[in-house]
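Here the complex is missing a single protein chain, while all its other protein chains stay put.
All chains are identified by letter, namely A and B, in their written order; residue positions are counted from 1 within each chain.
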Amino acid sequence: MPPTQATTPRKRLGTVTAEVVEAGTPERRSSTANREERRTAYLMLAPMVVLLGIFVIWPLVYAFKQSMYQGNFYKAPVFVGLSFYKYVLTDPGFYQSLKVGGYYAVIVVPGGMLIALLLASFIKTLGARMASFMKTTVYLPTVVSAVIASVLFRLIYADQGLANWLLGLVNLGPKNFLGNASMVIPAVAVPGIWLGLGITTLIMLAGLLDIPESYLESAQLDGAGFLQRTWYITLPLLKNVLLYLFVTGLVAAFQEFLLPLLIANGGPVNASTTPNLYIFNQFRSATPYAMTFSITASLVLFIVLGTISALVFRLIRSEKAVDA
Amino acid sequence: MRRGKGLTALTLAVAGAVTLAACGTGSSGGSGTTAASGGGVGTACASPTTVTFWQQKFEDYQQAWYKKYVDQFNSSQTCVKVDYKVVPADTWTQKLQAAQAAGNQPDVVTTNYGNIKPGVAQGQFAALDDYLPASALADIKSNVAPFVTEKGKHWGYPMLVEPSAVLYINSDMAKAAGLDPASPPKSWKDLVDWSTKLTSGNVKGITIASVAAELGWSSWGLQDNSCGHFPITDDWASGRATDSCFADVVNLYKTLYQNKLMPQNPKVGYTDAAPFESGEVAMMVNGSWALGAIKKDKPDLLAKTVVAALPTKDGGTGETTATLGGWTLTLDAKSKHPKEAAAFISYLAAGDPSIMADFFKQAGYSKYTTRTSVDKAIAANDPSTTQDANMKTISDDIVAHGIAEPAYPWDISLAMGTAIESGMKGTASVDAALKTANDSINSTIQKQQLKGTAPQS
Partner (left out) sequence: MVRSRRSLAAKWVLLVLIALSMLMPLAWMALCGFKRDLDVLKTPFAVLPQVWEWHNYTAMLHDRQYMTAVGLTMLGAVIFTGLSIAVNALAAYAFARLEFPYKRVLWVLCIMPMFVPAMSILITSFVVVSKLHMLNTLAVLIIPGVASAAQMFFMRQFFLGMPTAVEDAARIDGCSRWRIFLKIFVPNSGAVFVVVGIISYMAYWNAYVWPILTISNPTLQQIMPVLANFLDDRGPQYGQLMAASTLAALPTIVLLLVFQRHIVAGVRLSGIK
């Protein structure tokens, strides 16, 4: 077996690992927060809170206000109360777009995380030189923009494109990738996964290198295979990283709109119209109605995403409570 | 009132150029320019008033043309300085609305015909009649004037028209398939026949829009041809998408798609001529602008390209099969310097006809004029243009019968686009797809309170 890069001297492992496991719950360990510490905390938070306050919260509050008025900036706006929320919530197109966004996220997030985990596990087993080469290749595609990736994948999925050419070699005949409602989302998900893979793999690898080698070695001595080690040791210890990747991945995937717009133009028949693409399409008319509607729809999307994420957080936390 | 004098002089100079050109017998190009710049020399202001102008980004030559004449305008006088900005189409609405919300919207923008009447209803534009000389307004062709007129006033100065659907035929391929490009398909049945005969192997017979967002606007002409009206009653009180004539439109697209006479996974969008240029399709439905693209990308293909009006349902000639899209310059209702802004509009679009004539020349004559005087200037400067068969076809057979884009909100067009796509790709029966569209149109009418708000033109 080639040497792994992160072999920590065995001696120290005992103490370090105990702390790694324990460190997840700092709240419980120090309840003696003194005034000094409070002041420090607020000072440290101040830049973040001030910036978010000015550039997110203020515009957000303002947007909620806008969602209750219909009007352009030439005539006095008309107060419409919550009626645009009703319009959004009774629009079948909006629900359809949420379904599309959910379907896309369900493919891209777990799919991307799984591939990244396999890649990262593979890199971890490599020698230093191979590993450094591999890391470089994995994150270099990050520099390719979504626009370029869209041009490429539209060509790959074309009638005589690469994908159909490959299928033709094995006699699986031409497939209508972008014209078929059941195939378009998986087709768009491929570049979606590919674009995010580099950074996800790096994060995953960083998490993997954190897992004390002794855990895995002793499990290996007990005869646990790769899958068992991953399932029982790696994944639970990666929980912090996985939670981050899952929540941010979900939020980003739900909001994806460039890839479906540029590759399939939301088609066929809205099968790839994600929530943000749906909102973008509303925005094409410059009417006051369209403006209030698109703001309201994206605020509803905000509430949906916030709720889903809150549920994820709660789920993870309750699981943790069971663990402890 | 510090700038009053200079401005009057400027307006006069511009108006002078217009009159001169309108009366000129054709060689007005050169002298018109002299008059305009000559007027500028005489107009001196201590400090210029800045007027902002946003142009929606299109083909490269358009940006080059705008830049050239904005610079020329700025250096021709010292009273008005135009601050010119190109805005990509995909961010246009957001940028404009953001600027309007913050109160720093531009004085002059490019506005398409479809947005004129909704904009007037919202009080977004200033009427140009108060600022432009009457002769400039009288110069607008009578078939275009209604596009920008509402309540008896002009709300935008039209620059160009371009039909949104034209049929392009690769004559070599047609001949090879035993078809005569000199007598192009007349009816929808012919179109399907041609497409079938022209489809062989990897080469498809035709390419046409196939996604809702593109079908929404590119099928307007066919909708009108089949039904004589759009899928909404004249007073915008209720939808009429379930009229059987709309099913005919859907069925045309459906046949082309289901019989695989067109690409199933197109590489580019409707507005891009690439598949036709590279010989992957024998016929193409595209806007008139595609002619300009072919001239630029594949000049040798141009001689082999035959242009025809999109066929009509029953093969009749002289009917509408295309809407006329196009662009105008509008003056913002809240502009702080309406006179100065109008002077610029006047200079660029309504003044010396050789300026607009140069635009059409740069466009490879793939767009069409809106002013009588510009036609004359083109005929004088570029006599060959009157002999070009394709251009003649577009202007005589298509532009002459073209109608204005509908003024109703985009949601209604998108609902129809979705119905066509749904029918052609078979995700719903044609009738069910149109029923869905009709429900959606009625819901739009109700939510946006459209009943009785149709502009009278």
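Here, a residue touches a chain if its C-beta (ideal position, glycine included) is under 8 Å from a C-beta of that chain, and two chains touch if they have at least 3 such contacts.
Predicted model, so just to flag it, every value in this text is computed and none were measured.
Within the complete assembly, A:L52 is the residue of A:L52, A:L172 or A:L315 that touches the hidden chain.
Although one chain is not drawn, the whole complex shows that of B:V70, B:I169 or B:A293 it is B:A293 that touches it. Between the chain not shown and the residues A:S83, A:Q96, A:Q220 or A:T248, the one that touches is A:T248.
Remark: the omitted chain is touched by one listed residue; of B:A273, B:V307 or B:L450 this is B:A273.
Summary of contacts with the chain left out: across A:L152, A:M183 or A:A224, the touching residue is A:L152.
Counting the whole complex, the residues of subunit B in touch with the unshown chain are 57-60, 83, 85, 87-89, 91, 94-95, 97-99, 101-104, 267-269, 271-275, 277-278, 287, 289-290, 293, 296-298.
Although one chain is not displayed, subunit A still touches it through residues 1-2, 5-6, 8, 12, 15-16, 19-20, 22-24, 26-27, 29-33, 37-38, 40-42, 44-45, 47-49, 51-52, 54-60, 62-63, 66, 119, 122, 125-126, 128, 130-149, 151-152, 155, 158-162, 164-165, 194, 197-199, 202-203, 206-207, 209-210, 240-241, 243-244, 247-248, 251, 255, 275-276, 279-280, 283, 291, 294-295, 298-299, 301-302, 305-306, 309.
Convention: only the chains that are shown with their structure count from here on.
The part of subunit A that touches subunit B in the complex is made up of residues 72-75, 87, 91, 154-155, 157-161, 176-179, 181, 264-270, 281-291.
Listed in rising order, the residues of subunit B touching subunit A in the complex are 93-94, 96-97, 100-101, 103, 105, 115, 118-119, 122-124, 202, 204, 210-214, 263-269, 333-334, 409-411, 414, 418, 421-422, 425, 427-428, 443, 447-448.
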